[in-house]
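Heads up, one of the protein chains got dropped from this complex, but the rest are sitting where they should.
Chain lettering (A and B) follows the sequence in which the chains are written, and residue indices restart at 1 in each chain.
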Amino acid sequence: MRRRQFLAAACAASAGLAPGPGRAEDAWVMPPRMERPDVATDEGGLWALMDREEAKLRRSPFAIRDAELRSYVQEIICRLAGDHCPDVRVYLVRNRYFNANMAPNGMMQVWSGLMLRVDNEAQLAAVLGHEIGHYLQRHSIDTFRDARSRSAFGVFLGMFGVIGLVGQLASVAGAFANSRGNELQADRIGLSLMSKAGYDPAEAAKVWENLLLEAKANPAGDPTKNSPMFATHPPMADRKDTLAQLAAALPRGVTNEKTWQEKTAPYRREWLNEEVKRGQFEESIALLSRLMQRSPEQPDFVCARADVYRMRSSDTDLNAALADYQAAIALGGEPPEAHRGMGMIYRQRDQPAETKKSFTRYLQLAPEAPDSAMIKNYLEELGA
Amino acid sequence: MCTAALSHTGFAHAESLNLAPGFETLPKGAKVVIMPTDIELFSLTAGGVQEPKADWTEAASRYFRAALIAREKALGLTATELNKDDADELSDVNFLHAAVAQSIALHHFGPSNLRLPTKDGKLDWSLGESVASIKQKTGADYAVFSWVRDSYTSSERAMAMFALALVGVGVHGGSQVGYASLVDLNSGRILWFNKLARASGDLREPEKAKETVKALLEKFPVAK
Partner (left out) sequence: MITITNLKRIAIAAILIALTGCVSVTKVDSGDRAVGERLQLHLDGAWNQINAPSVVGPNCQSWTMEGLTVDQILVYSGLKNDEPIHYQAGGSSEKKVFKFHSNMQPEQIVALYEGMLTRDGSTFTLKKLEPAMFGGVKGFHFEYTLVRKTDNVQISGTGSGAVSKGELFAIVYQAPQLVFYPRHQARVAHIIQSARLKA
């Protein structure tokens, strides 16, 4: 059994060295479920400390404990992981950056910044499938052994932890990336799992295409500072190309965009607010513009972009913000904050009639808002 | 007015430093719950940066816990631990205690110029009714919390230290910082607190972990 596993891995790895339309994916066989290794082995030691990290995650106030959302994501993972489903445990985390990670003990983390950015189940499946690929092939053991021998193991652990400054990880990127061969293998396996689960493999490249768009919007910025994922994986452009190429040979499938949008809808405004508060104006505008284009009927994205313009408030920004707020309102179902945002701009510009109109509407839509007393006060000042 | 304040005062009143006013000893056979230890081990790189060492921490965690329970039992106390579910549910109290303990370590056991005048030199901190949930879950009357941060000099640093020592510059080699506290689960008062700050000690092996626990629980207030 071990030998077959080894051969399967070797085949996939060697095939991985020559990218091209893949017979190699068909040769890959899912390894059997893993037994918990002996604590005395280094693999066993790694599991044990991952269990500790998992306990921290379980107790963290940053974990999203919503049972419905969690079981929905768990189902997607199960479809991908097949027989390994019982060994994978998903944790959703409140964190505004794009990241997902799977530890050798079966613990999978997904950050809210990622859930905001993926358009559909297929794109989520692409990322999670890739991580499951690393897990199935035990790549982190290789990285762990390598890191250990470099005696900088603790930073490796930081990749799996909830706590950790993202910026720090950028500086150790090279040391903890999987080998090129392992990365390619995980991409191939990820696509294979996606495909077998019925998802459209063409969506995998789109994930990176979308992230590239955001990264390019900030020419001065360093994408590796935006996510541990960027710091430890091959450059986004390369991945996008590789994945597109590999996907070309696989059958089409579903994306389940509608279901994904429905299931994440309760969190949309919260995640958008977190994104806006990042204060990375160019990146946020690029992201939000893309989301607006994708979902033109959704006022939340337009309103969020308006908020970013208003925050940046350079010469033309306030006009751009007003235009976006108005567009959001025209769509209907707009967040009450759209009216507040407009009111703030009109107030700044000393336009009392418009200010009154906007703030009044805001209070109508959100009478219990935390700042309702302050807004009422602004209205009273105007003699409303 | 900036004058150096390097000495730790208070050794003359060592006992009142560790004990809350009016408290002396735990009754023998008192039921004590051992809260999960917060422990991290680090390696100091040549540049003096602390890198967490998760594999060391994992081992140390196990040895420390075993040594702590054994020691409490040896002191004649009924020591219990929390199960995983209870530990999860009580994590808020654990986090709160850690924040308070850091302040005690800083403002009561730290340099004299950081003392808080309103505390009047006394160990006078209480977690109030936040500990009621611990009592509820365990039936214990007291809880022991502990926290350890241990850093070791990596070989690069040892080399750098040696080189600098040759030219007469002293460099910090590594240290062990920890605390243990005893909390009354009826009032929330911190009855006893000890801080460990020393340059030696090794938690990576069971015997050495026992020794660290012994140092941390030195003068743990039990009726003789």
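Keep in mind that, in the parts below, a residue touches a chain if its C-beta (ideal position, glycine included) is under 8 Å from a C-beta of that chain, and two chains touch if they have at least 3 such contacts.
Here the structure is a predicted model, which means the values were calculated and not measured.
> Of A:61, A:296 or A:333, which residue touches the hidden chain?
That would be A:61, which touches the missing chain.
> Can you tell me which of B:115, B:137 or B:208 touches the chain that was removed from the display?
Looking across B:115, B:137 or B:208, the contact with the absent chain belongs to B:115.
> In the whole complex, what residues of subunit B lie against the chain that is missing from view?
2-6, 91-93, 95-96, 98-100, 102-107, 110-111, 113-118, 125, 127-130, 149, 188
> For subunit A, which residues touch the unseen chain?
Where subunit A meets the chain not shown: residues 59-62, 94-95, 163, 165, 274, 277, 279, 344, 370-371, 373-374, 377.
The rule is short, and it goes like this: only the chains that are shown with their structure count from here on.
> Per the centroid of Cα atoms for each chain, what is the distance between subunit A and subunit B, given in Å?
Their C-alpha centroids are separated by 38 Å.
> What residues of subunit A sit close enough to touch subunit B in their complex?
Residues of subunit A touching subunit B: 45-46, 48-49, 52, 55, 58-59, 61, 148, 151-158.
> Okay, in this complex, where on subunit B does subunit A touch?
42-43, 51-55, 57-59, 61, 84, 87-88, 91-92, 154
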